[in-house]
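Every protein chain of the complex appears in place save one, which is left out.
Up next is subunit A:
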Amino acid sequence: MRFRFRTVGALAGALALSLATGCAQGDGTGSSAKNTVTYWLWDANQLPAYEACAKGFEKQNPGLNVRITQMGWDDYWTKLTASFIAGTQPDVFTDHIQKFGQFADLQVLEPLDDLGINDSDYQPGLAANWTGQDGHRYGAPKDWDTVALFYNEKMAQDAGLSAEQLNTLSWNPKDGGSFEKAIAHLTIDRNGKRGDEPGFDKKNVKVYGLASKGGGYADGQTQWSSFAASAGWDYTDKKRWGTEYQFNDKTFQSVIKWYFGLAEKGYMAPLSDWNSQSNEGNVQVAAGKAASSLDGAWMISTYAGFKGMKTGTALTPEGPTGKRATMMNGLADSITKNARNKEGAKKWVKYLASNECQTTVGRYGIVFPATPDATDAAVAAYKKKGIDVSAFTEPVADKKDFTTFSYPITGYAADVQALMEPAMEDIYGNGKPVSSLDETNDQINLILDQ
């Protein structure tokens, strides 16, 4: 009898324990959930700007408050996907085109059609990218970025290359044009010989003309995308939600052959020098191992912050089409389908997309917000810091000489990345022929056909 009593006690204890865990899922926020909007972002540099926005929002919406959580890029996506599964997702989060296709597939986003977002209120193309295949809007435009060439001013000077020269380079997949000449000239081997001088030792390079940015996955945003686009190539058969990728295109393959060929010639750092964790392109430039690197506008403050080194920026080179090309990508704010406070979330996203909030963000001079006015505010703020950002803004303003193109948006985005990453690294690192992309492209299109 004594024992039975204990058993009952133990069972009761176990039951209580399981009930307690069950309760935790319900989230003990209770009524406060109605007054709070949770918001996630990954860029620590942008946190103060959005905190300022939140203050403005709370003033206009008494009783509502915004709780911002910031975490690093990798953790951000891991936690976000985990939160969708566990039901602990934020009400609003900063969204990236690279992930948008997958989230659309998984149906975890709330349509934002009733927010009254006008495409014309933002820089061209930014708002349209966030429309799903079903025709609904899933993101409110937030900011934008383009890609340009960052270079070490001292090294350029020593090589006799002026800012004007670097800003007017051109290239082609046959001989690389003046761009390849400049990159070769910026390259110096162990004996002090430049890449374009006789006797250059490509096996013992001290400073590479161009930093390694890895294989570039399926987008090549800061690797090969500017070259491929200025040669007239596009990722897919349609501008958005294409059903066929075009990595089997001969023009594209000739661009890739030339681009990774720069490493073979010793002008670009080899794949083995690159590591996404420890040695990205900006690190190679900061360490004096590379004279230049193609990089995105989100890196402006990083390059400007290098101690004891002045970096300049130049436009991407003019390609065979006679135009310069740069990827124009934009982030957006999305609301999760199972958001606890959907009403509050919609108000907050509407505010985030407003000229008022975006101008506040622009004044911090850390990112280009999506509305034209706020972009101007950001340009002015950068100028105040002594940073010239025209290499990033010019392509957006001048449609005659520039092509801007979007990050590829298709279904099965994660699968496409997973197949393209090793395929590109095989070409770059192991010298596999570019024609091997035919097979990869077939595999990708097969997945898209499902």
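Definition applied: contacts are C-beta pairs under 8 Å (C-beta built on N, C-alpha and C of every residue); 3 or more make two chains touch, one makes a residue touch a chain; residues count from 1.
To be clear about the criterion, contacts and distances are computed from a predicted model.
Enquirer: Identify the UniProt protein name of the omitted chain, choosing among "Sugar ABC transporter permease", "Acetyl-CoA C-acyltransferase", "ABC transmembrane type-1 domain-containing protein" or "Cytochrome bc1 complex cytochrome c subunit".
Expert: "Sugar ABC transporter permease"
Enquirer: Of the residues listed, A:K34, A:H136, A:K239 or A:K289, which one is in contact with the missing chain?
Expert: A:K289
Enquirer: Out of A:T36, A:N61, A:T81 or A:S178, which touches the unshown chain?
Expert: Among A:T36, A:N61, A:T81 or A:S178, only A:T81 touches the chain that is not shown.
Enquirer: Can you tell me which of A:Y76, A:F93 or A:W274 touches the chain that was removed from the display?
Expert: The single option touching the absent chain is A:W274.
Enquirer: With the missing chain put back, which residues of subunit A would touch it? List them for me.
Expert: Counting only subunit A, the missing chain is touched by 3-4, 6-7, 10, 14, 78, 81-82, 84-85, 102, 105-108, 203, 269-279, 283-284, 287, 289, 414-415, 418, 421-423, 425-426, 429-430.
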